[in-house]
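Some chains have been omitted; the remaining ones sit where they do in the full complex.
Chain lettering (A and B) follows the sequence in which the chains are written, and residue indices restart at 1 in each chain.
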Amino acid sequence: QPKKDEKDNNINISSPVMMAFKVFQVELDTKHDKYERLVKLSRDITIESKRTIFLLHRMTSVPDAEVLKESECKLDGIRLKIKQIAKELIGEDLYQYHRAFTPGIQEYVEAISFQHFIKERSLLSLQEINQRLIFADNENSEGSQGTSTDHPEQQGRVLFFQVTAIDYLLGIADLTGELMRMCINSVGNGDIETPFKLCQFLRQIYDGFSYIGNTGPYEVSKKLYTLKQSLGKVEDACYTLKVRGSEIPKHMLADVFTSRAAMIEPDEVMS
Amino acid sequence: MSVNEMFSSIQEFLSADHDVREDIRKVVQVLEQTAREILTVLQSVHQATGFKDIPSKCLRARELFLTVRNHLGDLKTKFPAEQYYRFHEHWRFVLQRLAFLAAFVVYLESETLVTREEVAQILGIEVEREKGFHLDIEDYLSGVLTLASELSRLAVNSVTAGDYTRPLRISNFINELDSGFRLLNLKNDPLRKRYDGLKYDVKKIEEVVYDLSIRGLSKVQESETAYEK
């Protein structure tokens, strides 16, 4: 079947069209490869963030210095991964690869804002998150990383990664689930202050989300239902604490319980 | 008339229609914004401190409803009255929400069920379809069902805030509502599904009343209140 070869020969392999498409091939492959590397980084970040959250839940209500330190280490490790993302994105349009790393970043927001709440009992702002994602670009000393983009003019400069407002929102929406878990844990541990604090905080976040309503993207609205459920669980827990706390121990047979104060500290009795 | 001419005139028509929809969409967005503001105001009653100044919150909400009336007045001018159902989907959601908010305000003020007439009056629209821009009956019912679930939350939080008598009143109110709905023969549609949720609200509130009752808390406060008087 010699004709096919003939036909092929018709197409000059070095014609302008073919030359152009060779360029396209390289361009597309480069893009896809970068995308794939980012997906992998994102998966790593997701897993490590989830483990950080589990770690933080290991504390009972009072901040535990050791656990906090360990979580800080883990978050440092995650930030190294985010730095790698930042490196990949040097000179790129962040939004072009956004879908590749958004799951990991959201999970990171969830983890670090959870840690922050435990330490500070406040909401970590987007600005604060982004401030911690400014890195010194000491690429040479790290060498081993697989990133091949070598921009000589970038060396010694500052690298940074910017979490988008939407990723921040989505991370915070997930945070509320962890806060709910923390609340129920606190009740189980006999801590009756934390639940009320958490309830207050969650209501603020819930009010914030209702204020935004459906002006955000679809993914945000979708998480509203879960958020509302979490708030409901926390409100129920506080309600129970209040109801049982206000019960007058009519049938009290023991002598220890004479003051209201004693009722709020049941753990001493238990232990 | 040539084919091209006919299609040109159709395009004019479609453009006009498109413009109407754009106009409606914009007003609806503003309405949603105001509705969210009212929600923020009323939602704060759930907070521990919120139970104290319910009247002032209601006043603030009433003010915002005046803005809503203006927007709805504006909305009416955007399309011919008889095409209400042609564009219904555009405002259906926000109208259900506003119906709920009106029902919530009225409940907080007087602990009564807002009537369809009252909602219409608060929103500055009609009750009867024939008279113009009106409140569709299913949208009214949907708003009332949202109220029920909001009240079950309120029953819980009022206890947390130390108000032990409110849940019983809410319970009676919800029971009446439930009997009302049982008179209706709803189709298998979204409204029916939402109605199925009502029984969970009823149950939830009954459990709150139970919790208070078994601890003698409702009675205690009642007598306390009695003493105060």
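Note that a residue touches a chain if its C-beta (ideal position, glycine included) is under 8 Å from a C-beta of that chain, and two chains touch if they have at least 3 such contacts.
Owing to the predicted nature of the structure, the values given are computational and were not obtained by experimental measurement.
Overall, this complex is built from protein chains in the amounts A x2, B x6.
Here is the rule we go by: only the chains that are shown with their structure count from here on.
One inter-chain figure worth recording: subunit A and subunit B are separated by 35 Å, centre to centre, where each centre is the mean of the chain's CA atoms.
Here subunit B touches subunit A in the complex through residues 32, 36, 39-40, 43-44, 46-48, 153, 156-157, 159-160, 162, 208, 211-212, 215-217, 220, going by the rule given at the top. Residues 200, 203, 207, 210-211, 213-214, 232, 235-236, 238-239, 242-243, 246-248, 250 of subunit A touch subunit B in their complex.
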